[in-house]
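Following: one structure in structure tokens, then a few remarks.
Excluded from the complex is one protein chain; the other protein chains are retained at their positions.
As written, the chain order gives the labels A and B, with residue 1 at the start of each chain.
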Amino acid sequence: MEIEPPLGRYRIRLGAEVAEALGTGTPVVALESTILSHGLPRPRNLEVGAEIERTVRATGAVPATVGVLGGEIVVGLDAEQLRHLALTDGVAKASVRDLPVLAAKRGDGATTVASTAAVAAAVGIPVFATGGLGGVHRDAATTFDESADLGTLARTPIAVVCAGVKSILDVPATLERLESSGVTVLGYRTDQFPGFYLSDSGYPVGWRADEVSEIAETLRATRELKLGSGAVVVANPLPVSEQLDPALHDRVLAEGLAGLEREGVTGKDVTPYLLAHFHAATEGESLTVNTRIILRNAELAGRIAVAFAGTRTALA
Amino acid sequence: MEIEPPLGRYRIRLGAEVAEALGTGTPVVALESTILSHGLPRPRNLEVGAEIERTVRATGAVPATVGVLGGEIVVGLDAEQLRHLALTDGVAKASVRDLPVLAAKRGDGATTVASTAAVAAAVGIPVFATGGLGGVHRDAATTFDESADLGTLARTPIAVVCAGVKSILDVPATLERLESSGVTVLGYRTDQFPGFYLSDSGYPVGWRADEVSEIAETLRATRELKLGSGAVVVANPLPVSEQLDPALHDRVLAEGLAGLEREGVTGKDVTPYLLAHFHAATEGESLTVNTRIILRNAELAGRIAVAFAGTRTALA
Partner (left out) sequence: MEIEPPLGRYRIRLGAEVAEALGTGTPVVALESTILSHGLPRPRNLEVGAEIERTVRATGAVPATVGVLGGEIVVGLDAEQLRHLALTDGVAKASVRDLPVLAAKRGDGATTVASTAAVAAAVGIPVFATGGLGGVHRDAATTFDESADLGTLARTPIAVVCAGVKSILDVPATLERLESSGVTVLGYRTDQFPGFYLSDSGYPVGWRADEVSEIAETLRATRELKLGSGAVVVANPLPVSEQLDPALHDRVLAEGLAGLEREGVTGKDVTPYLLAHFHAATEGESLTVNTRIILRNAELAGRIAVAFAGTRTALA
């Protein structure tokens, strides 16, 4: 049998505030960094990063933005580290399988939904806020292009607050994959799966939760029962009054999809391309909506984390 | 790191007889409840539930029907609890991902192949009898509709006795998924995968077992080797003399599939619709055959459980 060294060299580093919060049972919300490095334009991305953290704090929880610096995975980036990932060129978009490579190469990376969820769960953070999940791509029946987010969510017992999946994906196929792989999906105050920029994707969810306490109890049950169900996806739609205008959305999406094909954009370049297209074609309105989404999700995630901490001692 | 409470609030409750059997090493067979709540018409479903349990008892094993009552997962429903799930409207069809939601909502649920297997394995029951497995749907190449049963079977080291998969599914695609995900498939006294209502689906299985002892040893090897193979699917065909008339089967299946499309039936409504159609169009003969299948599977599962208990002490 292999003999492991007494101390591994590759570990996850906790920021000081996050370490203390986890030690004392203070609620913590994990946050991804890809939205900052790859999802929003500079320097607005850095401002949004700070707003997200303030929003989490306002609920009584501690924000823990995850990223990779010089190969080290950090949970709870400080202001200087956030600035570095937000403003430096060449930061890798790092899914779970990229983390060991970055560790070995001592590279910088921004974490995706998959890698943020995996890292958060590993250090004991049960709640995570993002904008939208990755999913099944529209041409996946022939290309097999499916986000690694799905595989990680299938095995990670964490609550992920999102506004559905990006409208550039195959939404019903993504919902089927979530079902096949045992991921719980809860609509927060809705029976419909949200459509990211839109309040309603047009597809229903199986379960609805009207109260944060119900989400917290579902998460508690997932983690205590340990029956192999994966993440609890909390689908948090924008109010209709705050969504992108549906007619504008549909036109811009169609243009963007046509642009991908015309310009031969594929793989990891698709999401940044389409987000940039939405930004340009909506004259910045998509950026405003995107920011609203992540702030609303951070706020709900904070409230879930606080409620979840409360469930812990309910019978003590 | 998160500090878990000394006692979780969400646990699986064992019926008294099942608890005693597991404590003393008496063979136990897990049984699903969806076939009762969603698979068979009332009140025949309640009678069949009792017949299944008697069939298991006749082999020397204890039956453990699984269900969710007021949010609590129960292994070994008593007669009153069985009656409640069989005769009450609004009982949810609960796969693994639904169990935490039902726990939080304190709802009632009938367990599927996936959730019954996961719960049984969690409490140490190594054998499970059902009618047919879920699988890949006929239109899955575009819809991605694949049963969550497959994902759970891929990671759960339990013997599942079935008569193949329902003929409404894509049988060869289902067999490929079972192969890809490392699920062992054994034909019991056959080289052909059974076709649920029919003795032979037209597709071969890779391995055949002619003796119950061989199945029990395969299951023992799966559980001791722990190499990541999943369930041991024991494919138990109806004798040719007891199958549904093949010509009738093929006609009714074609009509049913056409009806789904015509009436726009999808998702979780498909199986109940088609079973009802088979029932009506075969004038009850499909119900008789379905009942034969589950009773035969319960009987074989009981014998496997007894044999498996014997392998435990073979070297003691």
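Heads up, the rule we're going with is that contacts are C-beta pairs under 8 Å (C-beta built on N, C-alpha and C of every residue); 3 or more make two chains touch, one makes a residue touch a chain.
Worth saying up front: this structure is predicted, and the values here are computed from it rather than measured.
Colleague: Can you work out which residue in A:Ala122, A:Val240 or A:Ala280 touches the chain that's missing from view?
Modeller: Only one listed residue reaches the unshown chain, and that is A:Ala122.
Colleague: Among B:Gly182, B:Pro246 or B:Gly267, single out the residue that touches the unshown chain.
Modeller: Spelled out, the listed residue whose C-beta touches the missing chain is B:Gly182.
Colleague: Which listed residue (A:Val48, A:Ala64 or A:Ala114) would be found touching the missing chain in the intact complex?
Modeller: A:Ala114
Colleague: For a quick check of understanding: of B:Val123, B:Ala148 or B:Leu275, which residue touches the chain that isn't displayed?
Modeller: B:Val123
Colleague: Write the list of chain A residues that the hidden chain touches.
Modeller: With respect to the unshown chain, the touching residues of chain A are 1-12, 73, 95-101, 103-105, 114-115, 118-119, 122, 141-148, 150-152, 155-156.
Colleague: Can you list where chain B touches the absent chain?
Modeller: Within chain B, the residues touching the omitted chain are 22-23, 25, 123-126, 136, 140-141, 154, 170, 172-173, 176-177, 179-186, 206-207, 214, 217-222, 224-230, 232, 311-316.
The rule is simple: only the chains that are shown with their structure count from here on.
Colleague: With chain centres defined as C-alpha means, what is the inter-centre distance between chain A and chain B in Å?
Modeller: A distance of 35 Å separates the two centres.
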